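What you see is the complex with one protein chain gone and the rest in place.
Should a chain be cited, it is by its letter among A and B, assigned in written order, with residues numbered from 1 in that chain.
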Amino acid sequence: MSQPALSTAFLALLRRDFLLAYRRRAELLQPLVFLLVVVTLFPLGVGPSPQLLAKIAPGVIWIAALLATVLSLDSLFRSDYEDGTLEQMVLSGQPLALIALARIVAHWLVAGLPIILLSPLLALWMNLPDAGVPVLIKSLAIGTPVLSLIGAIGGALTVSLKRGGQLLSLLVFPLYVPLLILATSAVSAAVSGLPYNGQLGLILAGMIAALTLAPFATAAALKLSLS
Amino acid sequence: MSHTPFILASYLISAFVLLWAALAPVLSKRKLVRQLKVRHTRAQRSDVSQQHMDKT
Partner (left out) sequence: MNPIYLFFHKTGSPPWFYRFAGKLIPWLWAGFVVLTAIGLYLGLLRAPPDYQQGESVRIMYLHVPAAWLSMMIYGMMAVTGFIALVWRIRIMEVLTISSAPVGAAFTIIALVTGSLWGRPTWGTYWVWDARLTSELVLLFLYIGVIALYNAYDEPRKAARAAALMAIVGAVNLPIIHYSVMWWNTLHQGSSIGTSGSSIHPSMLWPLVFMAFAFKFYYGANLLSRARLKLLAQDHRKRWVQELLSGKEK
């Protein structure tokens, strides 16, 4: 029996993931609603002063994006693990890193991309000055793939555990620290009229590094969870 | 402000943490060996009784 080409397998996996995502779309909305709720809590918690909100806006929006991503990470491999699909994928002979990458791309498209689309609304709520909005969108556009890529390693490590969700956040949040620092400082710099390309460039470099390394780490973690 | 209490506290807390980290494996090893020995002798005794039963 001949193996299908890598790209064929990759696209087939993506299509399957989208179909599954479409069938349980209500579940996918939960992290986004969570994102909106978390951002709403901040003005209620710290007061509606526009200056204060504008000052903390980049941090608040980014932290809410981190929380929402981690919330959706737990289900990244879980259902495939529980119904045995993951095992079949490993046995299919296709490289496991490729399978992992397809899963990560699908996750970003259904969990990361909506955050980017919602971010102008969040910026409006948090009174982020106009100069910061394009940079916020840019930083999310190159930063959310990093969230999915690094998060997938944590998701794969905890997939065989009964209560993996809490552990997952403990594993993944420290790894997000550099991204949070760079992204929020880029937005703050743009608001104060300072150059921000350096920070965005570093995030981009981080994304490329994560893109090349994380699928292999995820594959190793999946193999370990299945052993 | 006198610095002495802070220096003293640093050294005491560090000593405590190091002592605790050093003693933890020693104590749990002692416990483990005791448990294993009990299991060991029990297994031997049952072996002996088994042989005894076989003979009779």
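Please note the rule applied: a contact is a pair of C-beta atoms (placed from the backbone, for glycine too) under 8 Å apart; a residue touches a chain by one contact, two chains touch by 3 or more.
Quick caveat, the model's predicted, so the values are computed rather than measured.
Note on the undisplayed chain: of the listed residues A:L6, A:V37 or A:L213, the one touching it is A:L213.
The chain omitted from view is touched by exactly one of A:A5, A:L161 or A:I208, namely A:L161.
Within the whole complex, the absent chain has one touching residue among A:A9, A:L171 or A:L200, and that is A:L171. Contacts to the hidden chain, counted on chain A, fall at residues 150, 153, 157-158, 160-161, 163-164, 167, 170-171, 173-175, 177-178, 181-182, 185, 206, 213, 217, 220-221, 224-225, 227. By the touch rule set out above, chain B reaches the unshown chain at residues 1, 3-4, 6-7, 9-11, 13-14, 17-18, 20-22, 24-26, 28-29, 32-33, 36-37, 40.
Heads up, the rule we're going with is that only the chains that are shown with their structure count from here on.
Each chain gets one centre point, the mean of its Cα atoms, and the points for chain A and chain B are 44 Å apart.
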